[in-house]
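Heads up, one of the protein chains got dropped from this complex, but the rest are sitting where they should.
Labels for the chains are A and B, by order of writing; each one numbers its residues from 1.
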Amino acid sequence: MSHLPVMIIIWPLIFAFLTPLVDMVSLRYRKHVVITFVVGQLVLVGLLIFGDSGGTTYYPLGGWAPEIGIVMVVDGLSRIFIMLIAVGTSLAMLYSLADIPDKESKYYVLFGILIAGMFGLVLTGDLFNLYVFIELTSLASFPLVAIQREGPAVRAGLRYMIFTVLSSLMVLLSIILVYGALGTLNMEEIGRQLVSIPHELRVLILALWIVGLGLKVAVIPLHSWLPPAHAEAKSPVSALLSGVLIKTGLYMIIRLPLLMSQGKDEMMIQFILINIAAVTIIGGHLLALGQRDVKRVLACSSIAHMGYIVLGLGIGSLLGLVGTLFHALNHMAMKSGAFFSLGQMVKDHYDFDSVQGKGRGAPWMAAVFLICCISLIGLPPLGGFASKWILGMAAVEAGQPIYAGVIALGTFLSGLYYANIFRILLNPDVSVESVKTRWLSAGVVGVTGFLCVVGFFAATWITDLIKIVAIGIL
Amino acid sequence: MVSFSFDFMGYPLLLGQVDGLSMPFVVAFSVIIVPALWYSFAYHRHRNQSIVSVLFFLCSLGTVTAGDLLSFLVFWEGMMILSAILIAVDTGRRDLRIGYRYLVVHVIAGASLFLGVIIQVSSTNSLDLAGLVPAALPFLILAGVIKAALIPFHFWVPDAYGQISPGIAVILTAFTTKVGVYAIARFFPSLSGLALLGATVAVFAVVMALGQRHLRRVLSYHLIGQIGYMVAGIGALSDIGVAAASLHMFSGVMYKGLLFMVAGSVLYQMKTDDVGHMGGLIRKMPLTFVAALVGAASISGLPPFNGYISKTALKIALQGDPVISLLLTVAAVLTAMSFAKLLWDIFLREKPQCEGGEARESPAVLLIPMLVLAGICLGTGIHYPLLTDALVEISIPPIYSVGSLWESLYPVLLGVVLVPITAIKLRHLARRGLHDLDFVFPRLIEGFTQVGRVTRNTLEGHLQTQLLIVTAFLVFLIWMWP
Partner (left out) sequence: MWGEIVDFAYWVVVGLFLIGFFGVLTDTNLIKIAIGLNIMEASLLLLLVRLAFSPGDSPPIVSEGILNYADPVPQALTLTAIVIGASTTALLLSFIIKTYKYYGSVDLKEIRRMER
């Protein structure tokens, strides 16, 4: 029996609590510790994802039988999300080395806990355990928003926190209702028996799931915590939150309401999701269009992109699910890349007046920013196009071409505001001095730009992999 | 012909497919790129601009040789990004909004094409270029019309090409709008009303051109006018019509490139492109004048230049339709008028206080490509089977017959004669009545931004309002659940 699933969760925890100890000795070893951690994490994840034949593996914690104890499940869906989390967090972690001052040991503690929480969240097969991991990730992410920041960031963190606590309460209530009705917390068991719950109670549970988890993925009208929180944080944290953390909410939306409901409920949920998604795409882009701050624009565009992602779920076909997962991966790469490169060009104050012409100070970073933004608009030959293509195809194939129209409209709207950002960042009328980038951050930025390109040229290969997973899920 | 295919997300992509329709485009693009690149060396701020230009050229080739919708879309959008980069880099030091507006217009086209292609592909489940479903058609038409700069989406041409440096304009004008023409010819050649639209565009654009003072804006409107001719040819709904349009595309690429080069050469010496400030350049720049004469003769359809060949072919294709023929003749008269006036203003008239005191003949790097293009215009005109047989395989009656010679001569003569009489009036008309849509478009963008502001103000409310919305949403979900 391989202990990999639990090792993946423990490894970041070891890192989290080892870092302050090492820092007590000397701050010089920070870089080594972080790089060791990242390499170890990638190796562990690689072993887990590609190590076996790809079927479903169960790991009962402590050897207790699944009915009594907690079981960890490694299936296709969690494999994809583990990959997403591992890549996203590794990049953000390496990037933080340059961006976060050395003395902030607690940053790495929180970061490690956050990673452990996210891994646990996608690996666990127990509903209450899921709740615990949700709380763990949330608790670690609140201080990260406000770290090294003053006033407005704290307020943003507070707002983020109040909404998240509310969402946790909804999830907790739903878990209690499920346990009260079925007497089990094992997610597979619940999936089998959920239909047997009386109708009114089941509707309550599903609605709580949709709203509670919808708050996590920040679809409109549940979005209002996201723009301040993602915009006020430091660049690596913004990238982490926008690129990775909100995707865990997506995982739960797939796992809980979608996979556990059957028949009429499933149709209804898809109907709700697809309409929320359409509103979110257009609303999110319009929201971004009205902003006067580059980071807030990127944050609002995250809302819109979660709309694209949820749209695929709402379509409900195999192709839609593939599009969803693929766009989630792509969005991780492009949004992280956008935040990373922006963080290299501009160190502080991201409002339109202060960033004028800043792109010319670091032309290479500006180039990667351009690539990431073009990918976010959804133009070839970059990853964002490939996944939007799949989503649009899925929408038309499912007989709902209006949603393909929504995607195209979104492309147009995002073209408007990204073109505006380029114009501001490259403003020739302002004199700027060139910014030095450290090789590590430059490397991370380069990798994200590369991933955007890979998203298109390796799209065949990636979608084939995802398709295998998606067939397994449906 | 070379063609290769590979698999992309379950669809076979075919690149490098050359058939009868794309052949003239491939040839025209490949011929023009050499002098255009050469010419643009004098203007490039940065060596990367040449790389982007070459990539842009390759993307254009890819678009017209794409064997399937997806790669067509990919190359199309690639062209859009690269050309926007070219424009932004070129005009960036003066006004980045030019590139911004260009990108926005073309993103509309791109999004529309994206939608059309998606609808088409998922309804037929194939990437075939032929056999379009009616649902996809409006979106493809919108994309093609924007790209080809037909009314009412022509405004981006004078806006962008009227302000970029001629070196870049030579490269951009040769490809972008022609790809739009290709899309029209490829996707909806049998659309009704295309001929009328094309002829209207031709007349409208030439009238607009008459009202302009600035050389590059004049040429931009003439560019739109030439597109109108091509679309009218496609709209003839016959093989010969499409062939004539392709022919005219080839000629147009050559002489428009030449004319933009002339404009660049004049601009290079005069540092202004306001025609009102020029005069008497014939003695200072004789070779440029020769090139300008060739270009003007070509665009007016005078023998023995290539414009004559293609316009004659167009006339033959459209001879069954008196309205179209009449409109095109009017356009020809006005074109001749416009260019006669232009040549007079720039080169011939004596203007003592003109600003070109130190103007001299342009350096070789500008002259050689101009003369090469002028040679092509003349050569393909004289040895016209090169065009009519080798390029498009079109069988037309003897071209240099008295009848067709007269057909092409009298509008020009009429135009030249009418220069002093009507030019003034048309100028007023164009300046007052048709102050163009390029003033509307920025307001449209501003309007969208305003909607964004309103959305922001509504959706980013106070904490408790938002909490209330969340609760209301939950209650609503439970309430609406059947």
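One rule holds for everything that comes next: contacts are C-beta pairs under 8 Å (C-beta built on N, C-alpha and C of every residue); 3 or more make two chains touch, one makes a residue touch a chain.
Only a predicted model underlies this, so the values are computations on that prediction, with no experimental measurement involved.
J.: Using the touch definition up top, pick the residue from A:45, A:77, A:161 or A:470 that touches the left-out chain.
T.: That would be A:161, which touches the missing chain.
J.: Write down which of A:146, A:332 or A:386 is the residue touching the left-out chain.
T.: With A:146, A:332 or A:386 as choices, the missing chain is touched by A:146.
J.: In the whole complex, what residues of chain B lie against the chain that is missing from view?
T.: Counting over the whole complex, chain B touches the hidden chain at residues 462-464, 467-468, 471.
J.: Going by the touch rule given at the top, which residues of chain A touch the chain that is not shown?
T.: 128, 131-132, 135, 138-139, 142-143, 146, 150-152, 154-155, 157-158, 161-162, 165-166, 168-169, 172-173, 176-177, 179-181, 183, 185, 201
In this section, only the chains that are shown with their structure count from here on.
J.: I'd like the Å distance between the centres of chain A and chain B, where a centre is the mean of that chain's Cα atoms.
T.: Those two chain centres are 43 Å apart.
J.: Looking at the complex, which residues from chain A come into contact with chain B?
T.: By the definition above, chain A touches chain B via 159, 162-163, 166, 170, 203-204, 206-208, 210-211, 215, 220-225, 227, 264, 268, 272, 283, 286-291, 374, 377-381, 385-386, 388-390, 392-393, 395-397, 401, 404-405, 407-409, 411-413, 415-417, 419-420, 422-423, 426-428, 459-460, 463.
J.: Please name which positions on chain B make contact with chain A in the complex.
T.: Contacts found on chain B: 7-10, 70, 73-74, 77-78, 80-81, 88, 92-94, 96-97, 99-100, 103-104, 107-108, 110-112, 114-115, 118-119, 121-123, 135, 139, 445, 448-449, 451-457, 459-461, 463, 466-467, 469-470, 473-474, 477-478, 481-482.
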